[in-house]
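One protein chain omitted, others in place.
Our next item is chain A:
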């Protein structure tokens, strides 16, 4: 069980995440991030907002595939509703596009790793957390596992982007991510247990929109 979760959260899983910075690139340009302390602050903020929402959606998507009676509730209907919930929780069009782009990438690799009829229940270019939830389900993982992968990825990818853009000491950055572990766990547990989180961060929305309009960006988001 654990090995599949590690595979899903591994940054080396070829799902396209390496080209996305999760707002970090624009945060650096605007001066919000410039050193490990401001990076840690940004990552925490991202974790408790976008990360919590992603974790909740991933857990719910995993649960949708695991429904006890697929004849009564079609997983496809549940996933379509969740996809709409993800849209509603993502006011920035640029972030919605980035999420769907990464969702498509994850479906490509995870559906080959864990072939399952459940993949047919997903919309064509699903939001990334939904793809993550279905991947977790097809890999035999739990909704809570799906939430943990989503919460972890909400900080690990952006942290790597900051390291590349600022040429930071990779060990310092790795330590920041590792020390966020208890908070990642807490966010994931809460998101998997309760109602769908709806936390937002206007800063992230704004950064994403300004970033999308640039023509000199390294990262796709």
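The rule is simple: a contact is a pair of C-beta atoms (placed from the backbone, for glycine too) under 8 Å apart; a residue touches a chain by one contact, two chains touch by 3 or more; residues count from 1.
Keep in mind that, in the parts below, contacts and distances are computed from a predicted model.
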item	value
Per UniProt, the name of the complex member that is left out, chosen from "Dipeptide ABC transporter permease DppC", "Urea transport system ATP-binding protein", "Urease accessory protein UreG" or "Succinate dehydrogenase / fumarate reductase iron-sulfur subunit"	"Urease accessory protein UreG"
Option from A:7, A:165 or A:206 whose C-beta touches the chain left out	A:165
Interface with the undisplayed chain - residues on chain A	12, 14-21, 101, 104-105, 108-109, 112-113, 161, 164-165, 215-220
